[in-house]
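Just one protein chain is left out here, and the rest sit where they should.
First chain written, first letter: the chains are A and B, and each begins at residue 1.
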């Protein structure tokens, strides 16, 4: 089974738990035992398996990524004015968002066991929006039978 | 073939090479050519393919992760007292461990060639414990025939 999920994000940086959405897809696929693969279709959107149900920790993720990767987009070479496409309407100066994607995970591998994701006690699957708000953020999902 | 491996870790931060353990599983599976997928069941345990047989480099990994991600857990929002579960026995203040997991790899894809992992000259597969010591740290492993 091959499909995609689409999300609208509301904040610059946002964690969205998608564990239930993935388990709905597994249910639909009628696959009881298999593997789920997923990846992001965007260069400023990552995937993670983390304790995303803990909102304080999600704040830490965002705060720390801002500390680790310099947050001042104007210091980056990646600007609208220099873009090879030649078009420059509005400069989002989102170099930092790209670098944060680069240092986080872009794909997922999860075992499916009895129709459920085989996750640890504290693990949830989540999108990590790094350059929102954006409409139609997509991830590709493949569910393959054992 | 689907299975899990479990490890007890002994230090706060520790690298444990698992290349041989994986190759034992491959032998047991009798699969000569295929793909091995693996992922961590924990939010503070990563997987890596690195020159893990070089102990000085492993020390560098740990030292650098402490520099890259602020090591003072008390500066993080993720504390026992604020945890949504409502229970607070002992505050491990392990926000830094979670962030280190976030910026390292959580899954593995490795080709199996003639019953062995198809790795480069300097590559070993290893667990990266980020919040030990812990009992029963598990990774899920799937071995799929070509």
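Convention: a residue touches a chain if its C-beta (ideal position, glycine included) is under 8 Å from a C-beta of that chain, and two chains touch if they have at least 3 such contacts.
A quick note: this is a predicted structure, and the numbers were derived from the prediction, not measured.
K.L.:
Of B:80, B:93 or B:119, which residue touches the hidden chain?
P.N.:
Counting the whole complex, the residue in contact with the absent chain is B:119.
K.L.:
Among B:3, B:77 or B:105, which one is in touch with the chain left out?
P.N.:
B:105
K.L.:
Tell me where the left-out chain touches subunit A, residue by residue.
P.N.:
Listed in rising order, the touching residues are 2, 37-43, 68-70, 76-79, 82-84, 95, 98-99, 101-103, 105-107, 109, 138, 140, 142, 144.
K.L.:
Contacts of subunit B with the missing chain: which residues?
P.N.:
Interface with the chain not displayed, on the subunit B side: 33, 35, 48-51, 53-57, 59-61, 63-65, 67-68, 103-105, 107-111, 118-120, 122-123, 146.
Keep this in mind: only the chains that are shown with their structure count from here on.
K.L.:
Could you state the distance in Å from the CA-based centre of subunit A to that of subunit B?
P.N.:
21
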